[in-house]
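Every protein chain except one is present and positioned as in the full complex.
First chain written, first letter: the chains are A, B and C, and each begins at residue 1.
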Amino acid sequence: MGVLEGKFEDNVLVTSLDWVFNWARSSSPWPLSFGLACCAIEMMATGASRFDLDRFGAGAYRATPRQADIMIVAGTVTLKMGIRIRRLYEQMADPKYVISMGSCSNNGGPYWKYGYHVLKGVDEVIPVDVYVPGCPPRPESLLEGLIQLKDKIRRQTIARKSEA
Amino acid sequence: MESIRDLLELIPYTTALPVWVQAILPPAVSAVILFLFVAVLAMFAIWLERKVAAHMQDRLGPMYVGGWHGWAQSIADTIKLLLKEDIVPAAADKALFKAAPAIVFIPSFAAFVVLPFGISSIVADLNIGVLYLFAVASLTVVGILMAGWASNNKYSLFGGMRSAAQIVSYEIPAALSVMPVIIIVGSLSMQQIVRAQTGGIQNWFVFRNPFTFLAFFLYFICSLAEVNRTPFDIPEAESELVAGYHTEYSGMRFAFFFLAEYSNMFLVAGIATTLFLGGWSQVLPAQWVPKQLIPGPILFFLKALSLVFVQIWLRWTLPRLRVDQLMYLCWKVMLPLALVLVLGAGLLAVW
Amino acid sequence: MNLDYSGDIMTLNMGPQHPSMHGVLRLELKTDGEVVVEAIPHIGYLHRCFEKHAENIEYPGVVPFTDRMDYVAAMNMELGYVLAVEKLMGIQVNDRVRYIRIIMAELNRIASHLVAAGTYGLDLGSWTPFLHCFRDREKILDFFEETCGARLLYNYNWIGGLMFDLPEGLERRIIEFLDYFEPLVEDLNRLLSYNYIFIKRTASVGIIPPEVAVSYGITGPNLRGSGIKFDVRRNEPYLGYEEFDFEVPVGKGEFGPVGSCYDRYMVRIWEVLQSCRIIRQAIAKLPPGDVHATIPKRVKPPVGEVYMRTECPRGELGYYIVSDGTSKPYRVKVKSPCFTVMSGFREYSRGAMIADIVAIVGSVDIVLVELDR
Partner (left out) sequence: MTPREIEALLKERFGDRIPESRLDGLCSWSLVDPAAILEVARFVHDDEKLKMDHLELLGGVDYKDRIEVVYVVNSLTYHHRYTLKCRLPRDNPRIRTVESVWKVANWHEREAYDMFGIIFEGHSDLRRILCPDDWEGYPLRKDYTFPGKYHDMPV
């Protein structure tokens, strides 16, 4: 994880730091501009005028994985691409999150049965935080997925995990 | 800095401190103030850019973070970037890689020292202000080249090389386009240059004579190239070089590049304001409004920010040039034009 | 590669994750400084096995898969397949179905060209046209959504008919949209097409001479950009396109040699206006009828094979279907326009600069899924 995680016991100071950190992280999730297939068009539409992902601070698409916070896996992951996606994920700096957008990246979608070259779910290669269903998901669904991710980030803490 | 020294004297017991502390305190305090000021300014510029861009594109831009029109968006971005993991690639040249963001940021920060925000609001009114400005500002390229080289990434390398070529080339017409002003004023001090333009809009150098009028536009275009803004943003051209020289940078180090880019934007706007738009001096002619109604610093900011707005406007409207076209523009169009302007202004001054 | 200066050649890998590779194209660039000596495309990062699926699914079930092949122009993709199966089965659809299909295909062509023009601006560093194009595209997607419930992948054309008839009053709203939209094309031209920098970046870059275009089997706007007037809608009409009055724009080489990136881009812009004309005529002539009248109970074509080609926004789309008399196709082979245009990339990108490579990839307007299928 990031620079400060897991170094402190849980206390009042940590709680308020948590609040600031989580606020900052959830307020500016920069996505990696990385489209695979059909869902990428809907992802672009989500960033465009009518839906405007930037309202939530997530409009700064970064082209390089080093500077991105969330990876929106938008589309079918093939076996040839799966290796690359794993590498891209490893190149991202912590804390990093993954939104799996669309049926194909959730579980292979329509290509589940006869897709000899399709990875059946991106979670086979990288951990996924939020799954957005749909083929392709509507932009509203992606926005909802993003908000779910924000909620998830807000529940994080930098305190050391208790042993119990 | 004088005013800060006066202020510090008001605080009791400062005279009891050792002499070297007394000597170092005023510059240190001004440096801290300046740093905060530059950081806040850059963050504001980032927010402004996102909002202006969004409205040009029929969007709204950041709306929720912090409440009113997402005013806290840049703060959240900055905190988040500071908290991110700091990756130094295994194959990178570690020392250069770590030093590069600082070397990019420090010159843009140092250049603010001679920017006259108001009659007395200037950190140091050097008598070679303009020279200092150009000397310091051109140091940025060293940092960019270092970043490009040290990352051990081909895109970074391309970005660094492009940037070096571009900034070094555009320094020349930029410096030459300032010459007409200096010829007229006869001083390199920034405050002197502003004082020469007091007394209303008709005294601003941009409207003084045709040569300085053209020189303003020339300087503005060159300054766009120097701060790597569209249409000259080829060093970090997103669609070509991913992110150019800062492709491999994450977290805090990237934040420095980011802040440097936006503070540079304001810096060149400030220089253009000082040299051509009368700096802190008033807009309305002195024969109508004898006394300056709006405080100088506010006027300065308004003028500089309107230039920043133009930069943003251009960025979101224009496509970007290609490397060879950029060089063509510099060496075959801008440079001869700048030489003609210097010659013309010189002749005009002599005559 | 010339060994004399091979020491100066650097290999630069562009993609699969790269902002201007339109998905997951990978280009292996051999660069000498900024100049690209050779650009070798590598594809297959999005190979979703369409042809295998088509062999294992019944005829009507293949339609959604054709949608997903070219998701930017799904209406056109499914239209080609549906027409091929109808031709195999000998189904004659009524006029209303034909006209609605034309309206939908042309609306989809406009939407697709808007994406092409917008992302092309993006490739060249100009952001705002992209968002303006997407704004207008949303309005077209609204019509589709109203008609069949989906924004992007429709499954609207059924074998022998349509999923639904047009909703009440949609014709009027489409006309209203066209009245609003046609002047905006001029807006886009002022913002992007006639921008001096844009012309400089595209007008003498990525030239595909006509003979190269033909030899590489390039079709559609890319072929017409090279000055060859060939449009399936005009030269081998289907759906009764011969009843419509429209022009086939070709590249004129206004600012440089014919066949440049600029010509290909402008052909798309002009085609948008022609599509508007076709839609207006189709709506004016739209006859009443039942769109479900000719839908067969069971789709079981006779033994045989068929090749059907249609003009989809990216070029000529061909379906070669072999039927063995069962309810599943024996073989579906797709002639993908993007595949052929990329096969020649190595040739027409030689000697370009890195920035030009981006301009060329954008100008041929590829969709990677259709390329890989």
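Things to note:
In the analysis below, a contact is a pair of C-beta atoms (placed from the backbone, for glycine too) under 8 Å apart; a residue touches a chain by one contact, two chains touch by 3 or more.
None of these values were measured; they are calculated from a predicted model.
For the chain that is not shown, the touched chains among those present are A, C, taking the whole complex.
The hidden chain makes contact, of the residues C:Val214, C:Val248, C:Leu273 or C:Leu286, with C:Val214.
One chain of the complex is left out; on chain C, the residues touching it are 43-44, 47, 49, 51-52, 55, 87-88, 212, 214-217, 228, 230, 235-236, 304-307, 309, 316, 318, 320, 322, 330-331, 333, 335, 339-340, 342-344, 347, 372-373.
What chain A contributes to its contact with the hidden chain is residues 79-80, 82-83, 116-117, 119-120, 124-125.
Simple rule for what comes next: only the chains that are shown with their structure count from here on.
Contacts between chains leave no pair untouched here, as each chain touches all the others. The chain pair with the larger count of C-beta pairs in contact, out of B-C and A-B, is A-B. Comparing the CA-atom centres of all chains against that of chain C, the greatest distance is found for B. If each chain is reduced to the centroid of its CA atoms, chain B and chain C end up 45 Å from each other.
Distance between chain A and chain B, defined via averaged C-alpha coordinates, is recorded as 35 Å. Listed for chain A are residues 48-49, 63, each touching two or more other chains.
For chain C, the set of residues that touch two or more other chains comprises 18-19, 131-132, 135. The residues of chain C lying in touch with chain B in their complex are 10, 12-13, 18-20, 34, 121-128, 131-132, 135, 191-192, 195, 197-198, 200-201, 353-356, 358. Within the complex formed with chain A, the chain C residues making contact are 16-19, 23-24, 44-49, 52-53, 56-57, 64-65, 68, 71-72, 115, 130-132, 134-135, 137-138, 141, 151-153, 368-369. Here chain B touches chain C in the complex through residues 53, 56-59, 154-155, 158, 230-231, 233-234, 237-242, 316-325, going by the rule given at the top.
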